[in-house]
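Here the complex is missing one protein chain, while the rest keep their positions.
Going in written order, the chains are labelled A, B and C, and every chain counts its residues from 1.
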Amino acid sequence: MVFTVDIPVRWVDTDALRVVHYSNYFRYVEAAEEELYLSLGFTFKELNERHKIAIPRVEAFCSFKAPARFGDIVTVTLRVDDRTEKTMKYSFKIHRKSDSESLCTGYLKIIGLDLVDWKATALPPDIMDRVEKALE
Amino acid sequence: MVFTVDIPVRWVDTDALRVVHYSNYFRYVEAAEEELYLSLGFTFKELNERHKIAIPRVEAFCSFKAPARFGDIVTVTLRVDDRTEKTMKYSFKIHRKSDSESLCTGYLKIIGLDLVDWKATALPPDIMDRVEKALE
Amino acid sequence: MVFTVDIPVRWVDTDALRVVHYSNYFRYVEAAEEELYLSLGFTFKELNERHKIAIPRVEAFCSFKAPARFGDIVTVTLRVDDRTEKTMKYSFKIHRKSDSESLCTGYLKIIGLDLVDWKATALPPDIMDRVEKALE
Partner (left out) sequence: MVFTVDIPVRWVDTDALRVVHYSNYFRYVEAAEEELYLSLGFTFKELNERHKIAIPRVEAFCSFKAPARFGDIVTVTLRVDDRTEKTMKYSFKIHRKSDSESLCTGYLKIIGLDLVDWKATALPPDIMDRVEKALE
């Protein structure tokens, strides 16, 4: 199982080459991650406020194959790639919805961060179980 | 007296019309405001943490005359337009540095916000005196 | 008749005050404008490529009343406020979907821009008729 979200390219996402600026693909992936968590019933905010944990990215990688343009809808697909006690690695693919052309692929690795002492900590296992179950 | 800051247009600031996206002029003005405060020896952060005050915008207006493009350096000029106990209104002008062409003009009105109860509050008078003195 | 769009606040839209950065409300309004045009069957891109016209903003104003936060869905409402041969003025309101709290109100004035000589020109009347009819 994977999680997919459709995201319309906004005018402001484009640059003077008339394509989406590469940094915005990372933002599309984060939007997909936010929607994933919402679909499972929790948010970054609850992690912060209830669990006193944040989940910053420790690694981000993307390989760009073709550009998205204004007017495109891009589809982001997330999958769990690897999981440890403290980290979760998501692989992602983004394709253009209209013709399924692959635009980019990559991964994000998140880590549990204890907001009291700002040190690495275990990701909440019940939440990550739900994520893993939803994505595998 | 006015406060001026030069800001290089970044590639990511442009859009598919090959000009700076209009929302970014507001960001340039905010960068100038940040540099103004720094030049006077304080930051948003200190206002937040020491004074428990934030200074959100309550009004923003801009009239756009000509576009900036990648490669331009834009000059932001700030001036105090009006001041009350709780608000400060800055007028701004942005021109292209190379040929002095006027790009846009507008204003921002900021308000003191008490971060304990999230209600409007007086702006710290000593700080605003310094700002006003620097800009008039 | 008005046009409304729901937009989820993204984490990246927030700032260190834990609220949406004010410049992003202008981006939410533009997203609504893009969805409006799509719903009527055209895009900025087609205006650019077929009509050789762009529709840059000549004025933007916003009055901010309350902050949106991560986790909120904001609803943008667009209405035609005024129309001339070369300009169209949209008024907008943004409220939080969950409790209908008003977050901000303002307007945008767009102008027809001839992409051949970069001078002001008439907005395509057939397209603007459709917009006006949809919004009034």
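Methods note: a residue touches a chain if its C-beta (ideal position, glycine included) is under 8 Å from a C-beta of that chain, and two chains touch if they have at least 3 such contacts.
All of these numbers come straight from a predicted model, not from anything done at the bench.
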- Note on the structure: Touch assignment to the omitted chain, from C:28, C:44, C:70 or C:107, lands on C:70
- Query: Which one, A:11, A:26 or A:70, makes contact with the chain that was left out?
  - Reply: A:26
- Note on the structure: Of A:40, A:58 or A:134, the residue touching the omitted chain is A:58
- The missing chain sits against chain C at residues 11-12, 14-16, 18-19, 21, 23, 69-70
- Message: Tell me which stretches of chain B touch the chain missing from the display.
- Response: 8, 10-12, 27, 30-31, 34-35, 43-45, 69-71
- May I ask you to list the residues on chain A that touch the chain which is not drawn? 16-17, 19, 22-24, 26-27, 30, 44-45, 48, 54, 56-64, 67
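By definition in this document, only the chains that are shown with their structure count from here on.
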- Between chain B and chain C, what is the gap in Å from one C-alpha centre to the other? 23
- Message: With centres defined as the mean C-alpha position, give me the chain A-chain B separation in Å.
- Response: 33
- Message: Suppose each chain is reduced to the average of its Cα coordinates; what separation in Å results between chain A and chain C?
- Response: 27
- Going by residue number, chain B touches two or more other chains at 16, 19, 23
